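What follows is a structure written as structure tokens; I'll ask about it next.
Removed: one protein chain of the complex. Kept in place: all other protein chains.
For chain A:
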Amino acid sequence: MNDAKGSAASHRGLTVGIIACAVVAVIGVALWMVQLSGGMIQTGMRNLDSWGFYITLFMFFVGLSAGGLIISSIPNAFGMKGFGDISRVAIWTSICCTCVAIGFVVVDLGGPLRLWELFVYSNLSSPLMWDIIVLSTYLILSIVYLWAYRREDAGKMSHTAIRVISIIALVVAVGVHTVTAWIFSLSAAHEFWHTALMGPWFVASALDCGTALVLIVVIALQKAGRLTIERSSMVNLAKMLAVFTCVDLYFFACDLLTSGFPGGEGANVVAMLVTGPLAPFFWTQIACMVLACVILFVPRLRTKGGVVLASALVIAGVFCKRCEILVGGFQIPNIEFADVANHMTITNWESGMSLFGYQGLVYWPTPLEFGVALGVVALGGFLLLLGLKYLPLHLTEKTA
């Protein structure tokens, strides 16, 4: 695996990847300019469904990022035997995901040139403001964390210092995802969002999809001969992933029962998910997560390929959940009186009647949104690969 030939090939592969990501990211920026100059009318978002694909992916990437950092910090923070040398890779993955998440907030803004106002006119009662504060703290802290490892390698920092940083990072990582949940759950206006469980539930999702991402990256790096990880470490991570996924499903079950049982407005939320317009997302999520748990819990299926498949299934499941949360919040209007609809009102406005817009999925992204989103993700991929290539992430040295 680790011969000169294989490494050279992976080296060349990285370079190709970096260039490809850079090209897609540039196209994404160009599309974003199209969105800004021609107006956000080119997206699928409208007054009655005012957030869309960008905010879905924002949640999703905050989750990936927080989860990755938590996984790499737990062994450090509690002085346990770690998962080999994966901490640095996990931190770098987190940093890239945080950048992608911030990117998604920026492309969702109507006036990105007014971003400076956030720091001048900060309204500290806004959960979005809290999120911006924790997210920037988190980004800076992750960079410090990585830098601390570098100092430790140079023998200039004690392991205790790393441990302290890892504990702070752990707390902030949990915080960052809880605050992201609060953006949704503190608004009483949407029955589906307004639940105290939203915070813990987001943390659970962060843990499972973050672990899944770390597993995929670690196994890919091992395959490329850039990282060695013990089989037992991988099995431990895989088991943790299964447990986190179960916790995620358990929270969902608790929330559905609590919403649906009294039979009021909450029953509509359950119906919307289980049999209504969001059922495809809901059942895909459940199927992905259950299948992943089966693969991860049965020792015979826990091969490298199996673990990668299970990780991908968990990530897909969590992505579906993000879509459910975002679209589900807008799917049930509070005022169900008939009104005229026009191209500003609701995504499916063509009938001219607002209530008809709720018949299927209330929101679906336009090709432009997919393009911009792909660009933002590519920016993250660009950073990730660049880091893998040039940063001291404790990867096996390339030979020649």
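Definition applied: a residue touches a chain if its C-beta (ideal position, glycine included) is under 8 Å from a C-beta of that chain, and two chains touch if they have at least 3 such contacts; residues count from 1.
In this section, contacts and distances are computed from a predicted model.
When one chain of this assembly is omitted, its UniProt record names it as which of these: "Sugar ABC transporter permease", "4Fe-4S ferredoxin", "Spore germination protein KA" or "Carbon starvation CstA family protein"?
"4Fe-4S ferredoxin"
Among A:A20, A:I74, A:M129 or A:V294, choose the residue that contacts the chain missing from this document, as touch is defined above.
Of the candidates A:A20, A:I74, A:M129 or A:V294, A:M129 is in touch with the missing chain.
Among the options A:W51, A:Y138, A:F282 or A:Y363, which residue touches the chain absent from this view?
A:W51
State which residues belonging to chain A touch the missing partner chain.
36, 38-41, 43, 45-48, 50-51, 105, 108-111, 114-115, 117-118, 121-123, 125-129, 132, 183-184, 186-190, 329, 333-335, 337-340, 342-345, 353-356
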